[in-house]
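Moving on, here comes chain A:
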Amino acid sequence: MFKLIVFIIFSAWAVISSLGVVLFSNPVYVILWLLSALISIAGIFFVAGAELVGALQLIIYAVAIAVFYIFVLTAVPWEKALKKDSHYRVEGVIAFPFIILLYIEMFIVFTLGVMASPKKQLKLFIERIGNAEVVGSILFSKYFIAFEIVSLVLLMGMIGAVLIGRKESQTYDGDTS
Partner candidate 1 sequence: MVKRVFQRPLNIIERILFIDFIKGLTVTLKQAFRRTITTHYPYEKLTPPKRFRGFLGHKVIDGREPQPAFNEWVERMKIEVRPGSSRCVVCLLCKRACPVPQLFEIEPEKLPNGKRVIGVFNMNLMLCTFCGLCVDACPVDCLFNSDIHETASYSRKDAILDLKALEEIGRDWQRRREKEEDKIWSDDEQRQRLWYENDVSIR
Partner candidate 2 sequence: MMEIAINLLIILIKILVILAIALGIGAYLTLVERKVAAHIQRRPGPMVVGWHGLLQPIADGVKLITKEDLFPRYGNRFLYNLALIMALVPAVLVFAVVPFGPTIEIGGREIKPILTDVNVGILLVFGLGSLAVYAIALAGWASNSKYALIGSMRKAGIIISYEVAITFAVMGPLMLAGTLSTFEIVQAQIDQKLWYFWVQPVAFVVYMFSLLAETGRIPFDIQEAEAELVTGFTVEYGGIKFGLFPLVEWYVEVLTLSAIAVVLFFGGWSPINIPFLGFVDPLFFLGPFAPFVWFVLKVALLLLFVLWLHWTLPRYRIDQITAIAWKVMLPLALLNLVITAVIAPLIWR
């Protein structure tokens, strides 16, 4: 009962802030709404008992990723922030069918997942050995290959970023001629 009320509060908050992300034109407000949406989703995770996922949501999305928008945010001059002509209207219309497709796919995956574990085995499992351990053991047993591939992709991304961000000393040297 109590849980339900908190869940409704958080999800309403999430929906409202997502609407805010879409409807506001000032980029700074958009980033703030995004932050608010991410935090409310973390709240939903906490209500559902997935504390690890909630905390990771807070750390990775609300801080580590959204913080990079901060640099955008601090570089936005006031006059630009008030303009409204920077919206990708046509692109938005084109993207709409794909979004619907994505939602349908998510729905299918979700229902499949629910059907796969009908007897709440997972829940018992979590209650027995706690949150972080469950995630760890699942990651390193059932989804091991996927996990390793993802980490390899991330490593490649990191090396690529370092390579791109490397200072090309030659370019500046030959500049004087």
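Keep this in mind: a contact is a pair of C-beta atoms (placed from the backbone, for glycine too) under 8 Å apart; a residue touches a chain by one contact, two chains touch by 3 or more; residues count from 1.
These made the cut because all candidates are chains of the complex that A comes from, given by their letters.
Predicted model, so just to flag it, every value in this text is computed and none were measured.
As listed, 1 or 2 are all part of this complex, and the one touching chain A is 2. By the touch criterion given at the top, residues 28, 32, 35, 46, 51-52, 54-56, 58-59, 62-64, 67-68, 70-71, 73-74, 76, 78, 130-132 of chain A touch candidate 2 in their complex.
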